[in-house]
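One protein chain is absent from this view; the other protein chains keep their places.
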Amino acid sequence: MINFYGRGRDAIELIVDEGSFEENVCGGEKIDPEFAESALVGTATISGEIVTVIANDAGFANPHFRMVYAGLMGLEEGLKMAYAVYLTIKADKDKPLAEKRPIILVVDTPGMSPGKVEEIIGIYKSTGAYQLASAEARRLGHPIVAMVIGRAISGGFLCHGLQADRILALSDMFGTMIHVMPLIGIARVTKINIMLLEELAESNPVFAAGVSHFYNLGGVDGIVEEVEDMRASIETQIAEIRRLKAGGEHDKVGPWSRLMSGIRRGGRKTSEKVIELMEEEFEKALPCWLGGEDDEPTP
Amino acid sequence: MDDRWNRMQDLPFSRLNARERAVAICNPGSFNELLCPRSKLTSPHLPAMGQTPQFDDGIVVGLGKAGKTPVVVVSQESRFVGGGVGEVHGTKMVMAIRLALRGQRILESRGRSPGDGGQVALVISFDTGGVRLQEANAGLLAHSEVMDAFQAARGKVPIIGVVGGTVGCFGGMGFVASSVDVLIMSDVGRLGLTGPGVIEEVVGTEEFDAANRALVWRTTGGRHRFITRDADFIVEDAMKAFREKVSEVAGWPLKKISEKRIIGTEEMVLEQMRLVGLAANDKIQDSWDLWRQFGNKDIEYLWDSDVSEFTAHAKRWPRGRIGERD
Partner (left out) sequence: MALERLEFEFIGEPENGENDWEYLHIGHVMSGDLEILAERLPAQANVTRIHVTTSAVGFGSVWQMVIDEFMATHKMYGCEIWINDDGATPAVVKLRLWQLVREMSAK
């Protein structure tokens, strides 16, 4: 079976209109082509509609940072992706909700770069910046669809993918890897017997690797079975996202909607209780906390 | 009750547990916990793995007042599975942010203004290694929900982060802490994405010697984060110091609080790109190389001096161009 590890570029070609992908241009502005090349950003069209594309190109290492290779995302990569999102927001600043251009995320990353200089500078800001930018674009109306084609692992997936309105993933057949840590690693760190973990993973999606586990938890909105279906699936999602946002239903897309899916699909049953009880207790505590409706402000 | 509150003020912040920190960061007697241990809403996943759950799942959430400001407080307990974020823990945190925003809307609907306690603030005490591996997938997803809720609260509810516990703030919670408006740290507090042990294991001891405590603190500790402006304030490891700083900041106008942000706009991304540029091509081997670039000369003195001396003399990243001082 084919897989798409390290083939972000190939996947883009399968998704966008033929020959439409223009690298290092976002919202009409140019980005330095030599800056953080494994963070592949650009503009393309899908059925004639302009979209921003953000992808991993694992074929490039970053010559300035040793720990950026094989799709690992470093200090510059996260910031570059964040910048691409802001350029997209800016380009459509004055456009109505329905015309905010979509952002397509092509996801294939094994994670954030682990390294000393990354910690000295604070790589958490690179991934944080990109997530905040994506959440802002999503809330402003840009439909964001993530397409997981290979690896979507731990902090890398949080950075690049998990802030989308909708997340699609190629099925396990393509070797798609979504997880925080392989079971053997979890067993070692937590000192839980690997055999027990393997057995539990059959019925509980909460810790083990796999597309279907993430689907059950709501972390993946849809599974794509054929490579040829990626494009159509993304277009369907864009239309659906637009419809929901036009109706002001911002909680039916994005991370919160995935929590709700996880509850519906049975993967996050306890979260439902947490939400209900906290809302209930909050209502009860309100008068004491903020004062009653007619109360004078407390000194 | 107030006796206990008074006693806690005089203790080191790092020694208090999550609930004590939450209680003591609020005005005396004002803290009201939501989903307290009595609700017994424990992790449904740990028992099957032979691991004992904790009634609050390692996180304390509640409503209180800091000075004149109504606050929603979140406090992580690092003694329980290292403060790791699992399903219940994560959902409690997400809900806390959403409820803070709801509280703010209620105040606005009553026509209250920030000057008279009409501004809700969110205070989060981080003490965590990030995702709880036993519930890794749910923990991971919870981080994305928290970041989304942060963005929703943006410009409406100021978020004040506190890092002063024994574990610090690592993994995904590292970027959550960097996305707050104002971050307060102590010398005990550490902030990072990949923990020192993981770097050593994945890359090698020559890259990072996790057993070298001085190196660990130099790289991730409060003083370094203050120099690079990731932390806005560094305070003594005393409950009182944290409480006073939180109350002070919570009373600021929203605009002034938001100006302390380090990420969240295009300009800030470009700013961070300039900071990163300083470190390209192995130019920075140690955090102190960066300190020197910002004009700090007697670094040993800065490192050993007490917090007030350090704050007074440390030259911080100028945020704009190197060489410009604010």
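Each chain carries a letter (A and B) given by its place in the written order, and its residues are counted from 1.
Throughout what follows, a residue touches a chain if its C-beta (ideal position, glycine included) is under 8 Å from a C-beta of that chain, and two chains touch if they have at least 3 such contacts.
Just so you know, these numbers come straight off a predicted model, no measurement behind them.
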**Complete:** Among listed residues B:R79, B:K240 or B:R274, the absent chain is touched only by B:R79
**Complete:** Among B:Q9, B:Q51, B:N212 or B:S258, contact with the omitted chain is made only by B:Q51
**Message:** Among A:A98, A:M173 or A:L196, exactly one should touch the missing chain; which is it?
**Reply:** A:L196
**Asked** Which chain B residues would touch the chain omitted from the figure, given the whole complex?
**Response** 17, 19, 36-38, 40, 42, 47-55, 77, 79-80
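As a convention for this text, only the chains that are shown with their structure count from here on.
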**Partner chain B, residues of chain A touching it in the complex** = 64-67, 75-76, 79, 82-83, 86-87, 90, 112, 114-129, 131-133, 135-136, 138-139, 154-155, 157-158, 162-163, 179-181, 185-186, 189-190, 192, 196-197, 200, 204-208, 213-214, 217-219, 254-256, 258-259, 262, 267-271, 273-275, 277-279, 281-282, 285-286, 288-290, 293, 297-299
**Item:** Sites on chain B touched by chain A in the complex
**Value:** 32, 34-35, 39, 41, 43-45, 48-51, 61, 63-64, 68, 70, 87-88, 90-92, 94-96, 99, 102-103, 106-107, 110, 112, 116-118, 131, 133-141, 143-145, 147-152, 154, 171-172, 174-179, 191-194, 196, 198-199, 202-203, 207-208, 219-220, 224-225, 228, 230, 262-266, 268-270, 272-273, 275-276, 278-282, 284-287, 290
